[in-house]
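Here it is, the structure, as structure tokens.
Now for chain A:
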Amino acid sequence: MTTLHTVNKSPFSSSALDNCLGLAKNGSTVLLLEDGVYAATAGTKSAEAIANADGVSFAILGPDAQARGIEGKLADGIKVVDYDGFVDLVAEHDKVHAWL
Partner candidate 1 sequence: MAKKFMYMNTKAPYGTIYALESLEVVLIGAAFEQDVSLAFIDDGVYQLTKGQNTDGIGMKNFSPTYSALGDYDVNKIYVEKESLEERGLTLDDLQHLTWEDEDEDWAEKDSIKLVSRAELADILDDQDVVLSF
Partner candidate 2 sequence: MPIEVNGKQLEVDEEGYLANLNDWEPAVAEVMAKAEDVELGEDHWEIINFLREYYEEYQIAPAVRVLTKAVGKKLGKEKGNSKYLYELFPYGPGKQACKYAGLPKPTGCV
């Protein structure tokens, strides 16, 4: 069973990303959206945690990153997707786990 995890909370104000990373299995994908996109900014602890999460893929919702002015500051290795790409991710995985 493959899972798409979505995280929409800032890593600085919520433990959603930590909880998600602790339980995400190999082969799953984590999509960062809304305030969750801040986790992918270079030079943060969360970006480090993402870099160290072997076997898990990461994606970020582009429009949310653009809205927050951080598109140019993303850490390497994170795929930027648009809304269509979000839909594709949902379709490619067996289920979606929306972390709160």
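One rule holds for everything that comes next: contacts are C-beta pairs under 8 Å (C-beta built on N, C-alpha and C of every residue); 3 or more make two chains touch, one makes a residue touch a chain; residues count from 1.
In picking the candidates, the idea was that all candidates are chains of the complex that A comes from, given by their letters.
In this text the structure is predicted, and so the values were computed from the model without any measurement.
Comparing candidates 1 or 2 against chain A, the one that touches it in this complex is 1. Residues of chain A touching candidate 1 in their complex: 8-10, 12-13, 34-35, 38, 41-45, 47, 62-64, 66-73, 82.
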